[in-house]
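Excerpt of the complex: some chains, original placement.
The letters A and B name the chains in turn, as written, and every chain counts its residues from 1.
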Amino acid sequence: RGAWTRVQSASTAARLDLSGIFPPIATPFTTSEDVDYRRLEENLQKYAKIPFKGLVVQGSNGEYPYLTEEERVEVVQAVRSSLQPQKLLMAGSGCESTKATLQLTEKMAAVGADVVLVVTPCFYKGKMDSQALIQHFTKVADSSPVPVVLYSVPANTGLELPVDAVVQLSQHPNIAGLKDSGGDITRIGLIVHKTKGQDFQLLAGSAGFLMAAYSVGAVGGVCALANVLGQELCELERLCVSGRWEEARVLQQRLIEPNAAVTRKLGVPALKQAMEWFGFHGGACRSPLQPLTEAETQQLRRDFTSNGWL
Amino acid sequence: RGAWTRVQSASTAARLDLSGIFPPIATPFTTSEDVDYRRLEENLQKYAKIPFKGLVVQGSNGEYPYLTEEERVEVVQAVRSSLQPQKLLMAGSGCESTKATLQLTEKMAAVGADVVLVVTPCFYKGKMDSQALIQHFTKVADSSPVPVVLYSVPANTGLELPVDAVVQLSQHPNIAGLKDSGGDITRIGLIVHKTKGQDFQLLAGSAGFLMAAYSVGAVGGVCALANVLGQELCELERLCVSGRWEEARVLQQRLIEPNAAVTRKLGVPALKQAMEWFGFHGGACRSPLQPLTEAETQQLRRDFTSNGWL
């Protein structure tokens, strides 16, 4: 198991409580498409007032595939320097090859990530069966200085981390949980069930099914919409955790359309546009992501107004 | 709106409360592949002792596509003659053409169906957009003597009834609800949200996401697994309805694998095999459905034993 030892990891993982809401923060760019650290910092100051458990940096809607490796590390470092110490910093360190993932994971830990979020490799999807994925994540977890959260996001990768692989990986002392963005609630319930002997936590990967995920045993959520309606998502968390399901349901329902709009329907450009409406810096995306058309902007606005948010 | 009038339907629909659990009953056959009415009757007597809201006859796992039109009506008639009057009889009457659906709906009502379950036509799936489906279901609901429940089951039809079509159709006074077997909990929550001004009820179409569906506002479930573990599903209903979510979760989790086994993993032959183990008559399926292999039977058994049911 290389440098990492079972003892060390058990204690590491023991320290890690993932329960709560994490915004996977967007990356603001300047007009010349450079990372805009000033605007990022201003967003972080606003997020600091919201009772988030922590932040995800380099999640899918952080446009990480459009950042160089250097930029990926630099952004994490910038966030760390600003983030309150009691908040968790979860950094995306997944790459296609195991080797590159190992290296980036080390770098993320070195600049202050508390935990890394490692997406399934996906280019050779036909070969990414349970065995290949188990080997990949095991090697990463074996060598990672910080706990690892598995990340399954089929809308982007075309690949869902199989349940049997998750169950197997949940036994690794340095694997702390799974961010599941697929939203198949039957699968989520099953994973909670089959990992219940382990110190393994499930995070809902989108706000659309957050309450349902809590109902079947998730402990939190990494939700793009938290960039926009962070306070409200923390309120939804509180209602679920305290068993106030009727109130939770009313709030959850009002979040589905805004969430769909900033994720699968209109994507990162919509997330960034909505951030602007709610007092955050969103701005443009890197190419080839295109700005919203006028019609899309109106559709986005409708999805917020018709649910009483604008 | 043809023969059917708004007044009549409003009162009809008002009477209809779908909340509760419905087994979509399996159809037992003799060794010569004829409907085995004696065994069916014996199953019904056992189901009579379980607090089901009613029964679905000719749901997807009743092998209705393998029955002739005459058989479909005859089986409904047989069930009616045996079923306690206070239990609802929901009869599948969907066909590919609107015309055939209208006719079969009339026949089902004539032999005693309280409500009909109408599946989306699907052969020309590329043309079954919201407009075509709205027209189809509207014509059926206009002329049906009994309330209509929409039925979306993408695993069989390759087609999901779009949310906008459901919302539009929910306004029809003779459309009482939707059986959603797709299991996308975000969609289910959204449908509940967008139809809440209507007298429109949502039924979970599978036991795997029953609790999650309750959490976001469903009123019941049509669950293949209720043919086998009917008492337990009624218990899960009771826990959800009375807000005992912690206990519900524990029970729900133990039902996911057995449910998957008798539905998408191993299908109707597995459902019928499991029925045998639990004291019901399952028996063989009509061809081309094949009996389980020995390996499949063992896998099925494992999915029940590992969750403490056998």
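Convention: a contact is a pair of C-beta atoms (placed from the backbone, for glycine too) under 8 Å apart; a residue touches a chain by one contact, two chains touch by 3 or more.
Computed from a prediction, not measured in an experiment: that's the story for all the values here.
Colleague: Assuming all chains share one sequence, and 2 are in place here, what does the full complex add up to?
Modeller: Whole-complex copy count, per this file: 4.
Convention: only the chains that are shown with their structure count from here on.
Colleague: Taking the mean of the CA coordinates per chain, how far is chain A from chain B in Å?
Modeller: Spacing between the chain centres: roughly 36 Å.
Colleague: Given the complex with chain A, which residues does chain B contribute to the contact?
Modeller: Counting only chain B, the residues touching chain A are 183-186, 189-190, 192-193, 206, 208-209, 211-212, 215-217, 243, 245, 249, 252-254, 256-257, 260.
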